[in-house]
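Left out: one protein chain. Kept in place: all the others.
Presenting subunit A:
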Amino acid sequence: MKCGQGTAALVIRVGDPFCRGCFREYFVHKFRAMLGKNRVIFPGEKVLLAVSGGPASSAMVRQVQEGLSREAAKRLRFIPGLIYVEEGAVRRQSPEQREQTLAQMETLLQATGFPYHLIHLEEALELPPSILQPGLEHAGPSGPSYKEAVDSFIQQQRQDGDSGTSVPGHSTPDTAAGAPASPRLPGAAQTQELLRTFEAATTATAREELLEMLRTHLIVQTARDRGYAKVMMGESLTRVAIKLLTNLSLGRGAYLAVDTGFTDQRHGDVMVVRPMRDYTAKEIAFYNRFFSVPTVSVPPLFTKRREKPSIHQLVERFLLGLQEEFPSTISTVYRTGEKLSPEPAKASSESDRCLLCLCGLDTYGEEELALEPTLILEEPAAGAESKAAYIPLLCYSCRLTFKELGPLDTLPPYVRAEGQRRIRRAEMEQNQENQESNES
């Protein structure tokens, strides 16, 4: 044991048990070390923490609270806000159950004292098409360096006579959603429309991908609207390892680094960071238990009768089973992921960017791919309003998912609007090219 005093409480590394006190030190230190190592969160910057009520994101919020209450020298210096996306509609919760979950979540959010935003998944139906385009980055290569930003922030604080006791975040005026009236559920028509989109998906895998996409877009849009430069997602090491193998199986091999890495810059102006990716699910579960971190439990995404489990579920079962036999499995997968480059995911122009996942298309020079049996769509091509017309706008993996989504009129409106715009644009460019070649 580290301290030689406390009672052993859990094993993280074999033969080296932690007492509660040492475990807490270890856990809290890891969060600071993760942020310190990566140096992407600037002092005074607004950061939106995505909370699901689940163990990892709840532990993440607690780490930020811990970090903000420390003595000045070791204190985190960004300004946090919270966002919760309520997904009861696709988790088969009754309106009463949804209200109940919301009330539990709101209690949890309010207790932090941070400003927060409650969003319903139904609101994805009103997302603007621009969420499928990267926003303009505020601080490009000409912006201040991390060190400059830290120095000027410290100077600013000295000038303000900061005593080192005030907690940033509590005093910010941006509390538009600070204390809303009792939360209202979306109208039944909206819920029905959202459900139609999910029910039209023919596989559990496509439904999982759809949910992840809508949730991410809602979070990034909220960050964009409210001036948050960063979003923190609470994916654990265990979750990252599962996502690595899942995405590999889904044909997203080229994008693993952005899908699972510490930073994800595909949205441009809003950077997604994953500060919990060094913690195993076990560490998080014990931390939450020992230090009474509240969580809220929700049912899983609905599945259809006699449906095959999703790839996500199968990979989770496979990986955790293997971990039982070979205890280094998950950390090995995780470390393999560390060696991957984000370069292949970068898109140079709109025509090179996947409509759904915003990564650089990996389908160039692979026209024969379009002929692959798995990619051929059953419906007859009928101009721009056919599903087939969307295929060139998508990366290999999103083509597979897209095929398993329902007909066009069940797609979220923003996806359809942006898709139509790009299809028309490609047609116009094609026509121009044809004209030019005719003229010459």
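As a working rule, a contact is a pair of C-beta atoms (placed from the backbone, for glycine too) under 8 Å apart; a residue touches a chain by one contact, two chains touch by 3 or more; residues count from 1.
Everything that follows uses one rule, which is that contacts and distances are computed from a predicted model.
Novice: Can you match the unshown chain of the complex to its UniProt protein name from these: "Ubiquitin-related modifier 1", "Multifunctional methyltransferase subunit TRM112-like protein", "Polynucleotide 5'-hydroxyl-kinase GRC3" or "2-oxoisovalerate dehydrogenase subunit alpha"?
Specialist: Spelling it out: the chain absent from the display is recorded in UniProt as "Ubiquitin-related modifier 1".
Novice: Of the residues A:Asn247, A:Gln265 or A:Thr295, I need the one that contacts the missing chain.
Specialist: Going through A:Asn247, A:Gln265 or A:Thr295 one by one, A:Thr295 is the residue touching the chain not shown.
Novice: For a quick check of understanding: of A:Leu256, A:Ala285 or A:Cys398, which residue touches the chain that isn't displayed?
Specialist: Residue touching the absent chain, from the options given: A:Ala285.
Novice: In the complete assembly, which of A:Leu118, A:Leu320, A:Ala388 or A:Leu408 touches the absent chain?
Specialist: Hidden-chain contact among the options goes to A:Leu320.
Novice: When the complex is taken as a whole, what residues of subunit A touch the one chain not shown?
Specialist: Per the touch rule, subunit A residues meeting the hidden chain are 7-11, 17, 54-55, 238-239, 242, 281-282, 284-286, 289-290, 295, 297-300, 303, 309-310, 312-313, 316-317, 320-321, 323-324.
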